[in-house]
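One structure follows; several queries about it will come next.
The other protein chains are all here in position, but one chain of the complex has been omitted.
And now, chain A:
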Amino acid sequence: MVQLLAPDGSRGQDPRFDAYAQALSPETLRGFYRDMALARRFDQEATALQRQGELALWVPAIGQEAAQVGSARAGASQDYFFPTYREHAIAMIRGIGPEKLLKLFRGVSHGGWNPKEHGFHLYTLVLAAQTLHAVGYAMGIQRDQAKSAQAGADSGSQQEPAAVIAYFGDGASSEGDVHESMVFAASFKAPVVFFCQNNQWAISVPFEVQSKVPLANRAAGYGFPGIRVDGNDVLAVHAVTSWALEQARADAGPVLIEAVTYRLGAHTTADDPTKYRGSAEEQLWAGRDPLPRLEKLLRAEGSADDEFFAQLTADGEALATSVRAAVLAMEMPDIRSSFAHVYAEQHPLVAEELAWWEQYEAGFESEGVQK
């Protein structure tokens, strides 16, 4: 397992990936910490909002910040991300603010943002479905590159190489779509990085029920590299993801990354982890928390001081306040908007049913009936 930052905050060694970690400036490392700390504060606020009945559901990602920030910060603007439904830190890095990210959980949208604008697809609730979309999208990038190479030979300019990251969890790894996506990716040498956040639990079912071998081992069966990385080590995650994306962009084919991490909270606000896992395990993983780990490094290397952390705490509180305000200010949708986008072109049945509903509603108004 690749580790470049131990839980005690000391730097580790790995000849394949050291160079990536060494190249990171103190400012970049502070940025990683900032991303993780703000994501966690955001998450805490969303959990509170759900408890207060302001969100229909929340999917906490606390504990997985290093896996998310490390991988997302390895991506370039031209890369495209396909998330599952827990990639909140990644969404924030891709520029999606809480007023968009929380629409799904508030129950005012099935989406919330324009994926094309952020290079970040909509959350996908059907497990693993997005891994196939990611591979198809990557096959599209391949075609674009071929067209661009052709055009570039004439004009002298070429499109910047791009890659795709497909996120999924250890539970989703049991779904057939993950298998099919890896078969397609290997067969067509698609520029895609499969990024599994193995957080140990698929709701209440432990990882051992999903797989008897480390997930990274499965890549060999498809014929591409698999890397197991300490998912709570932001340096290692950033390094392996940077390498994998470079491979993909350089037309060397797909890579599978298994980030070994842990969700410190519940699967969603609807479940209760005390019913299925022990506190000893939770304490063990709390000791591997990605945030204190990086804090220790930053302090040991003199890259951040008390003032930095105090400022970040204040920034987190300001973010929490804005998250709360954004949720409460969300505009309630009109049912007409649900009719509006079922089809791109008019569909007579949708039009007929909307017309019926309009008339039905108008009946209440004209009779002055209180609804």
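Just so we're on the same page, a contact is a pair of C-beta atoms (placed from the backbone, for glycine too) under 8 Å apart; a residue touches a chain by one contact, two chains touch by 3 or more; residues count from 1.
We adopt the following convention: contacts and distances are computed from a predicted model.
The chain absent from the displayed complex carries the UniProt protein name "3-methyl-2-oxobutanoate dehydrogenase (2-methylpropanoyl-transferring)", chosen from "Flagellar basal-body rod protein FlgF", "Amino acid ABC transporter permease", "3-methyl-2-oxobutanoate dehydrogenase (2-methylpropanoyl-transferring)" or "Acyl dehydratase". When the missing chain is restored to the complex, the residue among A:R16, A:R51 or A:H341 that touches it is A:H341. Across A:A19, A:A76 or A:V126, the residue that sits in touch with the chain not pictured is A:V126.
The hidden chain makes contact, of the residues A:V183, A:A252 or A:A326, with A:V183.
If you put the hidden chain back, the residue from A:L49, A:A72 or A:V135 that touches it is A:V135. Against the chain not displayed here, chain A makes contact via residues 109-111, 114-116, 121-122, 124, 126, 129, 131-141, 143-144, 146, 176-177, 180-181, 183-184, 187, 337-338, 340-345, 347-350.
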